[in-house]
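What you see is the complex with one protein chain gone and the rest in place.
Order of writing sets the labels: A, B and C. Residues in every chain begin at 1.
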């Protein structure tokens, strides 16, 4: 199935999953069948070997079909993509490159085989500030015991394993490690997600009292979490930017359809709203694609990271503003639940509020624009 | 119970009715107990004898408690207020002033006694264009037979009677009359309201195959509908402006509460957003109150009507923009269903889309500002 | 001459003074002839005895004729109005109420007789932060020696006397006093004003090496400056708000005229822009008038001061936004120098940038809206 058809199928189911707030099972059956869970996995391990730019293209198309599904997919792609693209010199810096590589490859191969990963990083009260994580781990005879609670875990209850950030309970300083904790015993999903938009992400809470084996430690090395976040901000900040450009494109498409059906397409204010929205979306798409190109060609450079913030800011704001204006053009009849514009209006509002929020991105970019170093601000 | 306490009680129930989409029974029990169903009824008939300006104050406070309840109340107030305030010379122009007065007083007295009225004017495909109404009536031996379908009937299924606009099926020209059709036989409510916001208005469809007595004809005179609309646009355009100012004020109040709870109240962008929102809401309130004052002091004048459009435009746009910005200040935690800001964000978006939409108001006001006569455009 | 005619005459000269940047002599001849220099002076001293609300009305009308002239007039009105309206209990608090009253009355009587006052408060590098003033004074045998430099002195070179804020050079703490320094020897105007907009205010620099008599000390009492600023913020923050509402109204008027002349008045986007601008201006006017009413009825209360900030914010932003949009509606032909819209576009941009800037007002109002005390921030 090509991406276009897949997005169409997702689009036709989006209302159903939005209303129920259920995890979009059928969408993931399709994604799995299309081999997309292996998109970021290197070809030598049976995957698609996609670059960040190629990922961006896929995420934009999926987001245009069903934003919530694309967001869950984005978390899976973040885990697999970050792992696949870790710079070799960083791996060497971690020490023990062979064992790291073996651990990494095992995780990636499983994804190529259809395993779905979710990310369990945020915690109540600290948001996504990695350095403040309270979930902790301690060594046991056979591996580790992980204890804590996570929020906003998209795909919770439906993933095969969760990427959990946890703090070494025996260390003084902030030694934060990543574990890939399999679903099952000790991993409890508590329903908590019933939100304005992106309702089908099933971003519930996760309570952890899990005993895991040695091999759950990502790469077999402790203390890698902060370093990874710093060198690969694209996966934490900008990867869902593409999803929101997709959402904005869906607003244009469904808006045009609705306005034609209602015979409103020649009203001057309708044309004015659609024309400005068209240009905003076209601009945001270029920003996000340019950021993705730079991440692919020159990952981690200051200029690349600046484009990553721009992508997040442009995508989040554009989706929200375009949905706001096009809904006004469409009129009261588009406010009915089940109407695509009604859902998109709610979905589109979420982008700017996801971390890093638009206001935070603007602050960082403003510092950069005046020659200040935004790195002074501790980000994670 | 004073208005403040009443609004607080409504506020505490708003989430419940929003989720279920049910008619807010308890709110109307309170409104009825407080005598507010008689607010617009002249004192000589046992009512509150309120002016339009006094109504505006009440609607703003109720809207700040629960927007949907205030919108239903607004329709009841429109029926009773328009009736109570019909200029005497217009009544004389209709002919048969005594029978008109008797009919009117009967309707108003019932309201003072607790009867709730709803408005059944809009129809699918024609919106609120009164002159295009397709619901028709014909004379019977004992009164009239009314046939047709109405949409967006706030309070449907819970009103004691419906103000129905219908066309004389025997007349060539557009002879549109008002009937007050009691609920019951021949009046069928079809669930149709499941909307983005203002969910508890129960604005369902009404299907009419009703036989009514002579006394159902409002004022006992046919063909009054268009004339009434022209002389009293405030009840069709601006009376719910006050509700949306109330909604905008609720956004400020709940926003401040949330931001203080989260300890975000000193963040510069939070203060910037709240400060601008504060001024926008203060300005919109003044515009709506000034329109209400003019409607009270100089009803129907061109200057008054211009303020009526300004009130509709300012209230609708302000509520939507303020909710958009304050939700962004509040952050992802306010997007949870059940959070007041989540509901207010959806409720607030509805104002600009209700007729006359903001774009229509701006068009009319622009014509006025350049000395053009917007009356050239047939409004109803 | 009535205000309407006076504003028309000012309007017809505004382009000339804008181009040359000269002080609007003819406008002030008219203002003097109309007795408006005595507007704020109590009737018992031969003046107009105007309240702040009445001043606001005058300033709005003058601002609609010529913004720059109205701004100079505003500074004169600030000196005379603040003096005339100093609360009696504050005078008593200063001690020596009789000598204070005599000094005050002398200043006010001169204004009623046609004297023009200007304000010399700002200094380079400190803006209008009164507590940071570097201009200093010391006692001499016959009075005081005042030394320093002031910026942004509207009307410089054309005032009869300047209200100068200066610091006691012998005091440790910030003892800031007001002097009314007559023009002439020791008062040198240095041309420094050649600005984007409001060009005819002649807001040049003032260099002071002046010997003044005892009677130059305002009220005969030292150290009153900060106290006066705190109790009467309206004269420092909001009095020119009215001027910018006038400017915004001029934008609407000249916009309508231009668009009709060009036959563009029926273009949908032109109507849309004019209609929204109309509502914005109407709202800003109400905000400014409401602030003025509260200053008159309940000066100095927290609620009044909040409205004072709202007035400044609403007027400054509205003027700038409306000029921006209406110029776009008017098209390239309105960009010619000498066209009223070209000048108004530049004039209108200045309001939000004058202290307290819009961003500062929004910050304070945001703090208030969340229950914080903006007084914590030292304002002056």
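Operating definition for what follows: a contact is a pair of C-beta atoms (placed from the backbone, for glycine too) under 8 Å apart; a residue touches a chain by one contact, two chains touch by 3 or more.
Because the structure is predicted, anything quoted here is derived from the model rather than measured.
For the chain missing from the display, the contacting residue among C:176, C:327 or C:369 is C:327, taking the whole complex into account. Contact with the chain not shown here comes from a single listed residue; of A:3, A:101, A:149 or A:282, that residue is A:282. Chain A residues in contact with the hidden partner, per the touch definition given at the top, are 252, 256, 259-260, 265-266, 268, 270-279, 282-284, 286-287, 290, 307, 310, 313-314, 359, 361-372.
Although one chain is not drawn, its touching partners on chain C can still be listed: residues 152, 194-197, 269, 320, 324, 327-329, 331-332, 335-338, 342, 345-346, 349-350, 352-355, 357-359, 363. By the touch criterion stated above, the residues of chain B touching the omitted chain are 268-269, 272.
To be clear about the criterion, only the chains that are shown with their structure count from here on.
Innermost chain of the displayed assembly, by C-alpha centre distance to the whole-protein C-alpha centre, is B.
Over half of the residue numbers at the interface between copies chain B and chain C are found on both sides, making the touching surfaces mostly the same.
By the count of C-beta pairs in contact, the leading chain pair is B-C.
Here the spacing of chain A and chain C, counted between their Cα centres, is 52 Å. Multi-chain contact residues of chain C, defined as those touching 2 or more other chains: 268, 272.
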